[in-house]
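On to chain A.
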Amino acid sequence: MAVRSIGEYKFPSRSRQELYGDDQLVHLWWKGNLWFCAAACFRAPKAMSWNDFVAGMVNPLFSCDPDFDAATTTFTWTVDDKPVSPAGDESLEALGVGHKSLITCVAA
Partner candidate 1 sequence: MTQSTGPTPTRVRQVGVDIQETEENRAVVEAVEADNEDCTVRHMPGLVRITSPTRIVVNRESVEQRLGREWETHEFQLAIVSYFGHIAEWDDDQILIQWDH
Partner candidate 2 sequence: MAAPRKLSMKQRYAALTRDLDWDLSYVDEDKAYPYTSFEGIKIHDWSKWEDPFRLTIDAYMKYQAEKDKRLYAVLDSFAQGQGHLQLTDPSYLNAMKLFLQGVTPLEYQAHRNFAYLARFLNGPGPRFAALCQSQDELRHAQTEIHTLSNYNKYYQGMHSWQHQHDRVWYLSVPKSYFDDAVTAGPFEFLIAIGFSFEYLLTNLLFVPFMSGASFNGDLPTMTFGFSAQSDESRHMTLGLEAIKFMLEQDPDNVPIVQAWIDKWFWRGYRLLALVSQMLDYMLPRKVMSWKEAFELYFEEQMLGGLFPDLAYYGIKPPRHVEHAIAEKEILSHQVYWTLYQFSFAAGFTTTVPSEDAQKWLAEQYPQTFERLYKPLWDKASAVVDDGGRYFYQGLPQLCQVCQVPMLFTEPGDPTTICQRHTEFEGERYDFCSDGCQWIFEREPEKYVQAWLPVHQIYQGNCGGPTVPDVLAWYKLQPGDNGEIAGNVEQTAWEAWHATSSAEEQAPAPVAGN
């Protein structure tokens, strides 16, 4: 259903990808861990490698959980509900991560 309005009602998205240049918004969700009240939102380059993403974004966030240990905690991953096995130098884009994608992990 369209908005009922007094004139034409058409506006661009205020979070469209082009507003972030070569970057995009990426959501990161540690499923089943309520220590984190909600999934996180990051601005990350599309070409960012998985290793850089883990080192620069995942680990600093997850380290606020005293039970997390970057060296020993292992996860299974999905991107928008599709299982993925990310390799170290693969880019987020190559992994299928798009603008506002949801990267989900479950502790193994």
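Regarding candidate selection, all candidates are chains of the complex that A comes from, given by their letters.
Structural remarks
As a convention for this text, a contact is a pair of C-beta atoms (placed from the backbone, for glycine too) under 8 Å apart; a residue touches a chain by one contact, two chains touch by 3 or more; residues count from 1.
Just so you know, these numbers come straight off a predicted model, no measurement behind them.
One chain among 1 or 2 touches chain A in this complex, and its number is 2.
On chain A, the positions that touch candidate 2 within their shared complex are 1-6, 9-17, 19-20, 25, 27, 29, 31-32, 34-43, 57, 60-61, 63-64, 66-67, 98-102.
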